[in-house]
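Yeah, one chain of the complex is gone here, protein chain that is, but the others are all in their spots.
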């Protein structure tokens, strides 16, 4: 038995030393890569999950802005969109001495405890893309309010389908547990109910799985032959739905939604999809880091204050109420992206993300 | 006393190797990034992985009976969402937490009964219930319609404090883990149930013929593993201050890693609770340490997967080599005595082990 332990322990130590050796070398190259990284304040930029073009582009924007502003921005995330994993990552960042943490939250409440802990240690907490309850962070770098984005969905559909037409429409997005997408969909459904003669016949979910997105969309289209519009406000559901249209050779359906231009380019070029929307997520990452820089430099931002960001112009701090919250406080608010983009054949080649 | 003896015996073996690895980890990662060594940090950071240990401990018992429970992640989700939904419907939070645990126990009972009733492989039964319970969790939150997509929040502070607070400077998570671990250690090493459960795993036929209540013990094992998952579900709900239907998704792999690294055999009969407890820290600190050393999540995933496979393989080969060496020594020591017994033993053990591997 002693032999077992001894043999095993020696091999394990060797393996561990080897692993550590590897990581050590990567760490040094990182440090050499960006000058003064050791002195620059550490900023963690955290997506909901990694491996999705949307978040990777946001991360790239944030890291580029970090170099520009002299911050040590690291883009870290988990391949799984899980709250427990995000909490773990944020804790690790806190312990590694991060001075600011910028998160696209998987859950509006689930991160509050860890954020409160961070703020108690004077760490700056911001959110981007997907918010938490406002009392748990300072500012939310928003792509637009639920009102704006919900309305944007309906407006994109309205170009081809009149509000007074009695048509069937449906929704397709990631899952009923995704906060922001649900808010947009709920808002859009409300506008449809109040202002149009359209009927929402179904809502399907594809759990962030590309193949499921195609299958769900195909099932949806076949189950509802009179369907005229599908709203897909999800970076995975939209290309999936577009692919379903191509597989079924259907040209009489309007699909609108939110996704990234690089994913959607082939469908726009083939004419399967006429238009879809998004915001410039690279700029959203930049903006988040720019705001962080100003705050770390001691600037105070209150509701109504305006400030300049290089490349984005003058921005204003909006009250939390634009997102439907009741909570307002000093040094707390929402910073809205100045514009959202509708991508069509004419402008899609101006974007690369 | 029995417990203490078992613990000591265990420490001399595989568990000893784990302790060595743990110490090496602390030293190596501490050298790479001194921040890693901060004592307060080391203790408080355990809250991020101890809940996995709480699931892994009773799962180890199930695996010692030769079974497996794939549905644990789904049971975590189920207990979390039942707690949340009943609370949102006006039930007192503590009662709601009990209902969450009850839901977990019912799930465990369903697993146990289905396994006993069909006689099918536990892996397929719990694969089925994995889908079933995860679906039910999402379904319940969908039906309850209480802003299900956002998770259920607004939990009282006293409940949130269970997972987040500290008692005499030690995080509650750690205290809860210690209590749970002690209970499971006693259950496995100090009770008739524990011994019989291990024998069922080591030699199912012998257990059946010696008149053990195999059915009851099997069901109890699955009840325990569901209870562990239920406790983790409620604890996570408290820790995150929010109940979510997808909270247990993707938990299977990390939990199984703990059990396997902890030295529990996939084929039953072997392993100790102490091993799993140490493994919880070994893996928890390994992942943190790799992050502290500047590795990205995907690099950590590769390192983790490789470590899992290497350890499992090394474990077999080291014990195999040790066995061979022992046999050789025995042969050398008694050159005159008829060697049939010891010379046969080597290959025989080999065949037995390798057929079990299949």
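Each chain gets a letter, A and B, in the order it is written, and its residues are counted from 1.
The rule is short, and it goes like this: contacts are C-beta pairs under 8 Å (C-beta built on N, C-alpha and C of every residue); 3 or more make two chains touch, one makes a residue touch a chain.
Simple rule for what comes next: contacts and distances are computed from a predicted model.
For the chain that is left out, the UniProt protein name among "Glutamyl-tRNA(Gln) amidotransferase subunit A", "Homoprotocatechuate catabolism bifunctional isomerase/decarboxylase", "Bicyclomycin resistance protein" or "Autoinducer 2 import system permease protein LsrC" is "Autoinducer 2 import system permease protein LsrC". Listed residues B:31, B:95 or B:120: the one in touch with the omitted chain is B:120.
When the missing chain is restored to the complex, the residue among B:260, B:279, B:293 or B:322 that touches it is B:260. Residue in contact with the omitted chain (choice from B:166, B:299 or B:323): B:299. Take chain B: the residues that touch the chain left off the picture are 66, 68, 114-115, 117-121, 123-125, 127-136, 138-139, 142, 200, 204-205, 207-208, 214, 252-253, 256-257, 260, 266-267, 296-302, 304-306, 308-309, 312-313, 316-317, 320, 351, 354-355, 357-358. With the whole complex as reference, residues 49-53, 55-56, 59, 79-80, 175-176, 202-205, 208-211, 214-216, 218-220, 222-225, 236, 239-240, 243, 246-249, 262-263, 265-266, 270 of chain A touch the missing chain.
The definition used in the following text is that only the chains that are shown with their structure count from here on.
Measuring from the averaged C-alpha position of chain A to that of chain B gives a distance of 34 Å.
Considering their complex, residues 1-5, 7-9, 11-13, 15-17, 19-20, 23-24, 26-27, 30, 50, 76-80, 82-84, 87-89, 91-92, 95-97, 107-113, 133, 175-179, 182 of chain A touch chain B. Across the interface of their complex, chain A is touched by residues 12-14, 16-17, 20-21, 24-25, 28-29, 32-33, 35, 38, 41, 45, 47-49, 51, 138, 141-142, 148-151, 153-154, 160, 163-164, 236, 239-242, 244-247, 249-250, 288, 290-299, 301, 303, 307, 310-311, 314-315, 318-319, 321-322, 325-326 of chain B.
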